[in-house]
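For this view, one protein chain was removed and the others were kept in their places.
Note that the chains take the letters A, B and C in the order they are written out, and that residue 1 is the start of every chain.
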């Protein structure tokens, strides 16, 4: 396939220099269905990116599309702030019945605004309010968002520099396996907490991703997560799991922390919660933490009702039984086999992942970007992650067919070979 | 009309105590069309609230609805981060042709994330980055959002307390008419800037709303805005107009600052930009400020393409000529007449406003809430604003018919009388 | 008198560029007695500077000198941290008997470290600890010290820039007469406090100088100070009077706030408290505020016992009756007459002051420095103050003889004339 760079004039003339994905993928996309995107020149792309984890059920999933169009057609409430609506009730009931009750999770549900960073900001505010302390511990290579509260607990130096002010009240700790197992888990963190002379401000909370997506597909072990949960309990810190990218089934179970058997105090959910790529977020927390005053946190687009409609549809369709989890794990094994083969063939590569999130790391760091560029030429959408963009990130839709998955993995293998 | 409080069980059981609007309006809304909302028990409400300014073209506006359904039906890209899409191009072209060019505005367009607070965070980051200073000046009773950066420049003490950390780097200055004209404009602000011993950290930027919506419908005079723009120029501070609630025609012209004849350095736009209540935001800035590095600010839902589709449709439908502005000003006069009559009849009341945003203030502050409660019983949706909720805020759709507007104003007058 | 610039080699070679007074007064001083300093070349200087207010009783006052040498001779404890010593007891008893009891002041005494900024840091810490809030209100052109806590409430932009970090948690308010009486006192401050939407973080305390020394000899009126004290009481803020430069009799009474009839919650004292130019400071506060834990604030040189000895000697010698206060006010009238004559003769000059602190302001700002340079050539030590060094500051020793005072005032008049 040969792709002619399209005339991007209005984008170049009018859109800010901050734009990014459009530079790596110089196409003008027009339509999308399932695991495929189509540009205006008629090219087809297999999508191993899935809206950075926002499209776990594929593009324009027909089940959700039907529900969405029906809702719009019948003039269902579109914009509702935090008014009660029939669409919100349906979502809440479905979330309670399909997700919370079967897992014995006692969470209250907050609609903090429709983006991930809204959910993180609300989580941090609540943790600080509950504990009466301002310090938050985050982890190396964490990514939590771009507004000032979330950015202060995000690791990436380039993104942090964008703040234009010193980012404070956050202290990074080593994520699981940061020293390749040579240092006992939480040695530094626990010692700082126990030493009255350590200089660490006593944290209100710890915020963690179970698998760091932007940070390079770093997978925390279940035993590490359990030890972290115990440390939080012992040291009177709230545990916040940011499940924005890894929740909604990405790692198999609905929540990524289920496998570890822990119950975080606060959970943030976004990206694939609406299922259709529509902006929606949740901040979940244990009921005893629900000390918010009415309206103490607000926001115009908290009640994005079309998103509630597609969200309820995803839960009813995919999460009323354990089928989706099983399928994701099976697809994950398919990916793992392919990556193992690539790494055996190509020296200087490692892979890691869980469920349907996988990373292929290159010792020769720039090669990861080269692989993505070549993949794009071959019709496969893939992005990098990691502090130096040294990891190719595989994030196919959970609903991808085994054949499409196989095709993409073969294209990836070819791109790796051709950049050797 | 008698309204039976509906069974709100799942909302009460599951949704966080932070929920707010649903408390004042104890109904479960189901459908909406134009200026009317319908609850599940069959009651009809006339909407003088318009999604807090997000529904300037009414609920589920048929023109936009058609465009939206067509786009979804044909599997247009829904979620696109900052990839180039045909929907984004159509929006950019329409925005350029209908809005920027006719007004000679040179702005670059940034999609900072789909909520107002995303747009404000991006504006503040950019201002600090450009000027290399961290301080921002805001105004008494300003409202800019709930994430930490925006909250630090928001006036409301109750919202600020939610942060759980000291909010710094912002200094409030008196908004126009804060002292009822007894003190020269900018006396304090300018003196602080000129006095090398004043203790004010040199600001990177000033952020202002031309009409403070949440702050109590405080209308800045054009001459005050012009003097502020000149002060910013003279003192090397960027001027940010937060046009999230007052833009998109709310005050008549598309941007609320047009009347004053100023060109802010940075403008934030959200709420009604999509026209359909879908989350979408813009941060606009002069091209010489566009020093962002690619990806320095990002976010999952920046590319909410269905919103681009409805946004382009609003611009093409309503903003290709000056008709909408004229109509809004005419409707505004209708409101003004009605409010004048109320205030003449009812001692202890004042009114103020511009275009189709108006406030009715009560010396007996709690009465404003009583009026809204009574209006709700009478089938009219109205909320309060102001630091002590002492102002009834009128924010009807710009597309409201004269008859509906008249009906609502009569209901308001009745509610005022019945709470005297 | 002709002064040959001495060879300053070791100062220039070794001492940091931060040095300052030695630049304006290019002499190497060797001895000093009363109101005179002597350089190594045999020149004599009349001192209208008095160690920036640290030498209210003149250089090497013989009464204090005797007590000091006796103490050193008999091997009295020199360095005592906060151990109990006979010298500290003697000081505390003298302070209680001569100062606190006669004025009915209930203060507890803290030795916070021997410099003014130590005293301010301790005052701010205590205020924040007592009130549980971090915000402090200071005034335009305030000067409170160079360590980060004190610097954050200091007005001078040049000093503030030295911090290298954004200075936060402080908000400036207009000092008395900042707008030449055209704006009611505390209009802005009180409105911000009362308006729940103002954006001002609720302050723990207000810190104020009754006469701003570094800020330009700005004299607060008694009624302004009383209104401030009442505002603090009404709004639950602690009132801190920084009496470091204006206390110890500089304005007449021992404390500069006595004239206004107010009792601040916290008072800082330093500079002339030891009377001999030895480092010593006090932080005084109402007993109900004494919630310090033992050792919660400490410091190596809190127990500078030789300073306690000279301090007690000043109190016993000068403050057992009202004589010193009367004499200071009389000397002040002598200064006032002379300044009035100068201002009548020289257009573009104004004067102001209280007790023995006076300022002579020049509309032609650089002229103030020219006057000080010329005065130095004529054998008179004088420095400038004010945000643009536009004020000549007169701070003679309280013990200066009428003849010496007259001589200095005549020299000043000559220097003013010769720089016209």
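The rule is short, and it goes like this: a residue touches a chain if its C-beta (ideal position, glycine included) is under 8 Å from a C-beta of that chain, and two chains touch if they have at least 3 such contacts.
The structure displayed is predicted, hence computed values, not measured ones.
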Absent-chain contact - pick from C:46, C:68 or C:339: C:68
Among C:277, C:386 or C:408, the residue in touch with the chain that has been omitted: C:277
Positions on chain C where the hidden chain makes contact: 6, 8, 10-11, 14-23, 25-33, 37, 40, 51-55, 59-60, 65, 68-69, 72-86, 88-89, 92-93, 95-96, 108-111, 113-118, 121-122, 124-129, 134, 145-150, 152, 158-159, 161-166, 169, 204, 244, 270-271, 276-279, 283, 285, 290-301, 304, 306
Where the missing chain touches chain B, by residue: 165-166
Residues of chain A (touch criterion as defined above) contacting the omitted chain: 134-135, 138-142, 153-158, 160, 166-172, 174, 178-179, 183, 187-188, 191-192, 195-202, 215-216, 386-388
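FYI, only the chains that are shown with their structure count from here on.
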Angular offset of chain A relative to chain C [C-alpha, multiple of 5 degrees]: 180
Copies chain B and chain A - interface residue numbers shared by over half, same or different: same
Mean-CA-position distance for chain C and chain B (Å): 50
Averaged-CA centre spacing for the pair chain C and chain A, given as whole angstrom: 58
Computed distance of Cα centres, chain B from chain A, in Å: 30
Per-residue multi-chain contacts in chain B, two or more chains: 134, 158, 166, 169
